[in-house]
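Take a look at the structure below.
== subunit A ==
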Amino acid sequence: GNDSAGDETEASGGNVHTLAISGSTSVGPLAEKLAEKYEGNNNTKIEINQIGSSAGITNAINGVSEIGMSSRELKDEEKESLQETVIAYDGIVVVTHPSNKVKNLTMDQVKDIFTGKITNWKDLGGDDLEIVVVSREDGSGSRDAFQEIVGYSSGELIKSAIVASGNGNIKTTVATNKHAVGFISFEYIDESVSPVNINGVEATAENVLSQKYVLSRPFLFVHVEDNLTNEGQKFIDYILSPEGQAIAAESGAIPVQ
Partner candidate 1 sequence: MNTTVIDRKTATDKSANTTEQQTKIAVKDLNLFYGEKQALFDVSIDIKEKEVTALIGPSGCGKSTFLRTLNRMNDLIDGVKINGKMVIDGEDIYQSNDVIKLRTKVGMVFQKPNLFPMSIYDNVAYGPRMQGIKNKAELNKIVEESLRGAAIWDEVKDRLKSSALGLSGGQQQRVCIARAIAMKPEVILMDEPTSALDPISTLKVEELIASMKKEYTIVIVTHNMQQAARVSDKTAFFLNGEIIEFDETNKIFSMPSDQRTEDYVTGRFG
Partner candidate 2 sequence: MRKLKDKILLGLLWFAAFLTVAVLVMIVGYIFYKGIGLISFDFIFGDYSPSGGGGILPMIVTTIYTIVISLLIATPIGILAAVYLQEYAKQGRLVNTIRFATESLTGIPSIIYGLFGAVFFVTTLKLGMSIIAASLTLTIIVLPVIIRTTEESLKTVPRTYREGSLALGTTKLQTLYKVILPSAMPGILSGLILSMGRIIGESAAIFLTAGTVAAMPASIFSSARTLTVHSFLVTQEAGDIELAAAVGVVLIVLILILNLTATFISKKLNKANY
């Protein structure tokens, strides 16, 4: 499969090949940065569309895009037609309002908060404030990963939880509400929110790599075997190369070993 696609490109000589990638809005920014560096050195134009994991996977399946980006695990029926490559990991961190005194939680406490068993910060050593839970939307890769690791299901999530779409919206919501707790990717942490340690372990890339910090999820590139061109393969290779992984680390993701 690769060959025929490769022939096509070679036949067209030095023409610029356009590599269409679409999918997850979480993977997108990282992919854009990688593409920017890569395009500088290679005769390839990379088009990245951040339209959501499912849309990207669909595009990859029906050939609209060569590569799909996903921040969620593939479902079984999707796995039948798609190849997946983990290009990096994304650490997930629990965040609160900067004024919140609670800086450490156990995994069980996190679960109790998100399932509504603990409803006041004073039970966790904080001020007497009701807890407002902020979650991502059902189906989101972050949420899937977070729930799986923490150990509760979507059905158990407290009903009154605010559901925000995207890391940015969780961050903004938590940053403007003293009661709030949510979870976001490492790369979006800044001083507007306060990160919480889990079981006393700080949320850092090193701790994820050393497997002391367990809240993380994979960033996936997926493609249909026959649709991937040489250029596509080369870009994936580049990402997995030390240079590519360095860029990933720089932009807040956790490199694959």
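One rule holds in what follows: a residue touches a chain if its C-beta (ideal position, glycine included) is under 8 Å from a C-beta of that chain, and two chains touch if they have at least 3 such contacts; residues count from 1.
How were these picked? Simply put, all candidates are chains of the complex that A comes from, given by their letters.
Given the structure is predicted, the values throughout are model-derived calculations rather than measurements.
A.B. asks: Of the candidates 1 or 2, report the single one touching subunit A in this complex.
C.D. replies: 2
A.B. asks: Candidate 2 touches which residues of subunit A in the complex?
C.D. replies: On the subunit A side, the touching residues are 20, 22, 25-26, 28-29, 32-33, 35-36, 45, 47-51, 55, 62, 64, 165-172, 175, 188, 192, 251.
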